[in-house]
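After this line comes chain A, so read on.
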Amino acid sequence: MALSLINILIFPGFLFLSTLALAFEYVDRKLCARMQNRVGPPWYQPIADFIKLMSKETVIPTEANPSIFKSIPIFALAATASAFLYIPIWGQRSLYPFDCDLLVVLYFLTVPTLTFFLAGWFSSSLYAEIGSIRAMTQLFAYEVPLYMALLGPALLAGSWSISAITAFYHQNPLLSLLNLPGLCVAIIAAQGKLERAPFDIPDAETEIVGGTFTEYSGRYLGLFRMAVDSEMVALAALISAIFFPALLPANPVLGLLVFLIKVLVVVFILAVIKTAFARFRIDQMVTFCWKILAPVSLLQIVIDIIAKGVILS
Partner candidate 1 sequence: MLFDKAIHWARLKSPWIIHFNSGACNACDIEILAALTPKYDVERFGIQLKGSPRHADVLVCSGPVTMQQRERLITIYEQMAEPKFVIAVGTCACSAGVFNGCYCVEGGVDTAIPVNAYVPGCPVKPEAVIDGVVKLLKSIE
Partner candidate 2 sequence: MEQANAIVARLEERFPALVGGANIANERRIFWSVPLTSLMDILRYCNDELSFTQLCTITGLDNGEMFEFLYHISRDDGIVLTLKVKTPRDGGVVPSVVPIYNGAIFYELELEGLLGVEVEGLPDDRQYPLPDNWPKGQYPLRKDWKPNAETPPLPNP
């Protein structure tokens, strides 16, 4: 009992995730800055931002519903933290694997977007509302390709459990090469899910000021930022668990190291994408998701089904 409490709260649960989230926010920002030929923030920046926000006054707009306004960020954070518990970190197994945990993780990872929507909707600000509508529209666009891209590998592995999928590809590392199209789709869709450029449409600063979070300040803004960062880590972990299952040493410390390196690689790719493109318009984004991402992920499923047939025969 005590052990699982530690597991949930400290390692690899909440505290570990938060630390990772802040660390990777730094990595992301620094990479982005360096790619733009500037120095970028110092290493402690995300921590300072977080502490400062936590200690700042919180203004709640008079028109907003205070209890909803306050509880939404906590939901967002709790959902990502729970999702993280089901993703394998230092080995082939996550902490609490069960049969369909892939689906559960995906649901958990949808929650933050829903909370962003609610946050925008309930803060009764013009900008925030537009931001939340955009967030919702975007959700419908990238969610399907993302699911399909992840379900392909799962089909091939014949399990809905992330741990089982990881184990399967660990035994057949070459098979994971088949999942390359899915990997691309997953990374791009993750970018959309994290609302980062070029899909930062819901909080396009030059168009709608702060987007969904326009009215949030202080502590609750800090929690939201933390939720977004942990979502990034969770997604990166999920992608690396499913798509890069090779090299899983039995030693937990080494395993953790390998895990960190993999997440770093995913974050690096995410940072490059963020830096390299102009923001899409919402209509362009939707078209892109349906015309390009969805067919590619469909292709992924077809590939996996065929591969499965070949293996079985």
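With respect to how the candidates were assembled, all candidates are chains of the complex that A comes from, given by their letters.
Annotations for the structure displayed:
Heads up, the rule we're going with is that a contact is a pair of C-beta atoms (placed from the backbone, for glycine too) under 8 Å apart; a residue touches a chain by one contact, two chains touch by 3 or more; residues count from 1.
If you're wondering where the values come from, they're calculated on a predicted model, not measured in any experiment.
Within this complex, chain A is touched by candidate 1 out of 1 or 2. Chain A makes touch with candidate 1 in their complex at residues 29, 33, 36-42, 44-45, 47-52, 55-59, 127, 205-206, 209-210, 213-218, 221.
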